[in-house]
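A single protein chain has been omitted from the complex, and every remaining protein chain is retained in its original position.
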Amino acid sequence: MARTIIPFGPQHPVLPEPVHLKLVVEDEIVKEAVPALGYVHRGLEKLVQIRDYHQMIQIVERVCGICSCIHAKAYCQGIETLMGVEVPDRGRFLRVIWGELHRVHSHLLWLGLFADAFGFESVFQQFWKVREKIMDMMEATAGNRVIISVNVVGGTRYDLSPEQLRWILEGLVEVEQGVKALQKTMLEDYTVKARTVGVGVLTREQALELGAAGPTLRGSGVAQDMRQLGYSAYSDLDFEPVVETGGDSYSRSTVRFREVLQSIDLVRQAIARLPEGDTRVPVKGNPEGEVVVRVEQPRGELLYYIKANGTKFLDRCRIRTPTFANVPPLLAMVGGLELADVPVVVLSIDPCISCTER
Amino acid sequence: MIENITEVTQATVASEVLRLKNAGYRLVTMTCTEIDENDLDILYHFDKDLELVHLRMRQPKDRPVPSISGILFAALLVENELRDQFGVSFDGLILDFNRTLYLDAEVTEVPLVSNVKITKQ
Partner (left out) sequence: MLFMTQNILKNFVRPKATRAYPFVVREPFENFRGELVNDMDKCIFCSMCAKKCPSQCITVDRTTGTWDCDPYACVYCSVCVDSCPVNSLSMKNQHRKPAVVKEPLLLKGTPPQPKKKTGARAKASGSETPPADRTAPGGDDTPKAE
């Protein structure tokens, strides 16, 4: 049988962002996949040469809209380490609250898109309906729906009043009920399982060798979550990384589903233990030295390498986003699949192409 | 500021990476920085149980870097990215996009190395 190359993307109904895969197929079976990137490359890493290190916060937030808060948090943590700035306790907890709200909204977005990928439109709408409550919370507390821009070097820009905290807790009850109502459909439905169980399997060994990150890694049975490093206030909160052992698309969606509930729990813990005090400390001077920071983004491990030279411009700010690490595992997963399963598997790593190309 | 750095050279990098791979380390990423006009600084970040280990290599810009993508497939995209952004070539890269992973073929400047023009294609 002659080999045929089927182009997948850059514009495809399941892809919110452009990425291109050349699928080499024999009959209906994919033999291998070759990626082609570069459709949304903006060269943000080069901007360190012309923007000072405070202005870079707004730039790294735009690496990826969906997880903007966590990008800024990682970057600020790096600069704070270099400058020896100690973030006040309240600031650390507020970072957790906003970061976890971001994770909930990102995972709900993905769960909806994933349902859409295998054609379950009504679940897609239901998840996004629940997500809207989280968007309202961010808009009311931080001034914007997605790019909330709360982090600054030295802490957070905004504070949460007791009324706002109470309102968030009330809203979270609604969100939790909404998510739990969808649990049966998303995780136990016969048709959903038929499309996801055993599709796109990545074994534990493969995941480690190919450098997978985040839910893709945890879906393959590796209990690794960067929040275990205890940055921000995670060292003061109780949580266990969510792990599934199947390694298939179903496991990855289960990991994310359970992480939504885990994040809601973390927000509640953080609000319960929120200390009084300032949210930020003033920062003077310029950073110097080099540092590697890792935080957990909704899509997985995010690495920042920052090299500063004592002026207000950084030498280098290297951003390794989780989707960038998840592309080689994706190529391994796609091999041997039926063509019709490719969209589901591509979406199961939660691809964020703007992140990948920066 | 960065702990656990091992200095490696072009001759020893492959064996070091293989040793880490066999010890169960996961390649997180590679980072490249321009040191001066002639040299680049390449860092390899590895992770095992939340502990980071780094390899550091000084690389002349005009010489090819020994590729580790044959040992670790995960290095494929990073090495192509460095080729785009720093204009260094890699020896033995298993899938070489030839400076067009992000950039178009007609781009003649190397973005992160002070906009050096490409002379040879």
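Just so it is clear, A and B label the chains in written order, and each chain counts residues from 1 on its own.
The definition used in the following text is that a contact is a pair of C-beta atoms (placed from the backbone, for glycine too) under 8 Å apart; a residue touches a chain by one contact, two chains touch by 3 or more.
Every value quoted in this text rests on a predicted model; they were computed, and no experiment measured them.
S.K.: Which of the visible chains would the unseen chain be in contact with across the whole complex?
M.R.: A
S.K.: Among A:Tyr39, A:Phe124 or A:Tyr158, which residue is in contact with the omitted chain in the full complex?
M.R.: Touches the omitted chain: A:Tyr158.
S.K.: Of the residues A:Gln58, A:Gln177, A:Thr203 or A:Thr311, which one touches the chain left out of the display?
M.R.: In the complete complex, the chain left out is touched by residue A:Gln58.
S.K.: Where the complex has a chain not shown, which of A:Thr81, A:Ser149, A:Gln228 or A:Asn286 is the residue touching it?
M.R.: Among A:Thr81, A:Ser149, A:Gln228 or A:Asn286, only A:Ser149 touches the chain that is not shown.
S.K.: May I ask which residue of A:Ala140, A:Ala223 or A:Ala272 touches the chain that does not appear here?
M.R.: Checking each option in A:Ala140, A:Ala223 or A:Ala272, the one touching the absent chain turns out to be A:Ala140.
S.K.: Going by the touch rule given at the top, which residues of chain A touch the chain that is not shown?
M.R.: 51, 54-59, 62, 129, 132, 136, 139-144, 147, 149, 157-158, 184
Heads up, the rule we're going with is that only the chains that are shown with their structure count from here on.
S.K.: Would you mind writing out the residues of chain A in touch with chain B in their complex?
M.R.: Chain A reaches chain B through residues 34-35, 37-38, 41, 43, 45-46, 81-82, 208-211, 224, 226, 228-229, 289-292, 294, 301, 303, 305, 307, 315-316, 318, 320, 324-325, 327-328, 332, 357.
S.K.: Can you check the complex and tell me which residues of chain B touch chain A?
M.R.: Against chain A, the touching part of chain B is residues 1-2, 21, 24, 26-29, 31-34, 43, 45, 49-50, 52, 54, 72-74, 76-78, 85, 95, 100-104, 111-112.
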